[in-house]
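Below is a structure I'd like to ask you about.
Heads up, one of the protein chains got dropped from this complex, but the rest are sitting where they should.
After this line comes subunit A, so read on.
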Amino acid sequence: MSLMTANWNPLGEAFYRKTELYEMSWNLREGLKDSLLSAAPYGGPIAVLREPHRRSPRSRPQLEIYSASGVSIASFPWKSGPVIHLGWTVTDELLCVQEDGSVLIYDLFGSFKRHFSMGQEVVQSQVLEAKVFHSPYGTGVAIVTGSSRFTLATNIDDLKLRRLPEVPGLQGKPSSWLVLTQDRQTKVLLSNGPEFFILDNTSCTSVCPPGLGPHYGNIIHMCVSFNYKYLSVFTDSGHLWTGPSHLQDSLSLVDTKKTSRPEQMVWCRRPKSQEPAVILMWDHLLLVVGVCGETIQFPVDDPCALVGELDGVRIISSTHQDFLQEVPLVCQDMFKIASMAPGALLLEAHREYQKSSQKADEYLREIKEQRMLGEAVIQCVEAAAHEYDTSTQKALLRAASFGKCFLTDQSPDQFVETCRELRVLNAVREASVGLPLTHAQFKQMTLQVLIDRLVYRQFYPLAIEICRYLKIPDYQGVSCVLKHWASRKVQQKDLSDEAIAHAVCSKVGDTPGVSYAQIAAKAYECGRSELAIKLLDFEARSGDQVPLLLRMKRSHLALTKAVESGDTDQIYTVVTVLKNEMNRGDFFMTLRNQPVALSLYRQFCKLQELETLKDLYNQDDDHQELANYYIAASYREKRLETRLSQLQNAVDEFNRAKNDFSAKATEDEMRLLRLQRKLDDEKGLRLLGLSLQDTMETLLSSGLHKQADQIYRDFKVPDKRYWWLKLKSLAEKSEWEELEKFSKSKKSPIGYLAFVEVCMKHNNTFEAKKYVSRVTAEQKVKSHLAVGDLEGAAEAAIERRNDAEIGAVLSRCSTTDRLLIDRLNRARAATQRK
């Protein structure tokens, strides 16, 4: 702790420090010599291909994949063609670019995923050099071929090969080149002898970095910063030029006094860098060249690999891994010798406090006097986040916590958050996990991605612990992890279905958000249908089970589950599949065992396939419904004969269903239809299709009384209804004589008040009066009133001594009927006295 600045090296205004990340767990007997090595940024894995050019079939090169701490993840002999370049995708998949232009993709565990080719013509011309790069679209691959042509694929997941224009005068490979992503455009920068070009989709433009005249020599190496914003080039005169990658400007030009070509060259800067630098590596020397012109030299004993990161450079040697970075400003303030920054004072105060020294108070007082205590706490917290050493982190956080005690309105959020994040970071930095992430990298990559990466590396327990510790909602955290774990689990070939199902179920239980259907789908993809079905049984959402069951051709089970879900759309879907899959007989039998599905299918048929509907009823011997079907069908027929034959079918079915009433009613209808047709033909009427009542009405209004009477008798029409009909019809046509004759044909079943009222409706008082005498006693008053005969009404009411009726008559009397009113009142009084 006290020697915090021991590994600091000044560079211009700032300091650079090299911190050891790991002592590598691997055991590379021959070091990194003659190896192709690629390490992914963000503490990613390392791939090493020993002696890539060895071709003898007896001793194949070995491809090894390690975690960043050197723990072996996979190792296998390389059986494919010669590899030119290794690279990692953003999702930690390994790309192996072969000489023949094919690119093989492996996952972290060395399982082959797929491959693609960089173009047919490459097979002939061969790849000379390749680079893997990251663009906004994903991970890309660029190659330069033996015919000196560049080909680009900007996103390997959506492969579109672009062959770039020819570079004038280029023979073989260029002296140096790189891929640059600018404004969502991918370009290639290359140097060839004294020339320097930008190559894009359409053109090849010669350019010159500003301030780098030809007298500085030819460009022999170059690199671009992590964010593609800065470029640096190295010339054979030993000059290092740096500047923005758009080449409009320059930052510096430094003479390194080295003329040999550096083996590697990487930008080392961080967001808001004070003193960015470029790191160059030769055989035994690592040179940090600041933009300010100053340099730092580190000796190297062993070949190393440089990995550019967001905020520094990882240096991987056969034994160690270090992290080289510009010391963050807040750390400088904290630890710089004799720093008077509030954070530094607070740290000192806390140190004294632990020693129970009164100096603690003096330091505190000093900070408080400057009203900087809040600032001091923040500095301590921020500095802690940047430190890799846990005891330093603790000391800083304790100091912050101490300082917080004297503050009342400081939000604890930042402190708490940093503590939590550091705990997570320390856990993943453990060599056994091997993710040496800095706090800045962690923030950039986000927690979600970190968890995804842990899951991908199969650190399930750690991932779950982190999720729980950080209280991530289950559906984003634990559930996700378990889902992946389970999907992985079902692929274990050495375990029985039973064992896997049991293991999955006991771990996952009913954790919300874990879909057994998805796990089952995975199992099915791996060819384990039985396991899939077992797992599906745990799925609570019957609806989710259905699509997979259908895919697995377990249609019967799918139908059962669909019915369980109650989702009719899903039932329909399964039914449709079944229908296409099975022969008709089996299909119907299946439906029979699922009444819910059967009725839905009937509904479907009613709208879409009427013929099938009939077959369904037939199969079920549902004669009632068959009869109804025929009746409905009869109305779709245009010709009378076919209509009748459909109705006859209905009659037969009604008989089978022992529905005597409907059979008879249908027969009557047939009889009626025939009769209507006959009458239509004979009399030129349009009766066909009318109801019986309307038929009679039409006949009566056409004066065909005989025919109407015939129907009335033949179809056993109730007297009442027929009398009403006839009464209204005759009155309508003002056939008063006929009406009178009719009224006398027999005793009216509807009484005679109806006659009175109908006549009055046609304003024929004269006719109405004829029937008044014939009404029953109870209707006398009403009928007299109907024809406007007050006297008669009064007479009848008084005779019947009915109070209500007397009242009714009274209410109709006007003042001119004095005498009548008196009589009625007297009669009323008399009835009431009784």
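By our rule, contacts are C-beta pairs under 8 Å (C-beta built on N, C-alpha and C of every residue); 3 or more make two chains touch, one makes a residue touch a chain; residues count from 1.
Operating definition for what follows: contacts and distances are computed from a predicted model.
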Not counting the visible chains, the remaining one has a UniProt entry; which protein name from "Ciliogenesis and planar polarity effector 2", "Vacuolar protein sorting-associated protein 33A", "NADPH:adrenodoxin oxidoreductase, mitochondrial" or "SKP1-like protein" does it give? "Vacuolar protein sorting-associated protein 33A"
Contact residue for the chain not shown (choose from A:A540, A:M589, A:A777 or A:L819): A:A540
Which of these touches the unseen chain: A:D474, A:E795 or A:D817? A:D474
Answer key for A:M222, A:C268, A:L600 or A:L616 versus the chain not shown reads A:L600
With the full complex in mind, choose from A:T181, A:T666, A:S729 or A:N802 the residue touching the hidden chain. A:T666
If you put the missing chain back, which residues of subunit A would it touch? 474-475, 510-513, 540-542, 564-570, 572-573, 576, 595-596, 599-600, 602-604, 607-608, 624, 628, 631-632, 635-640, 661-662, 665-666, 668-669, 672, 688-694, 715, 717-718, 720-721, 724-725, 750
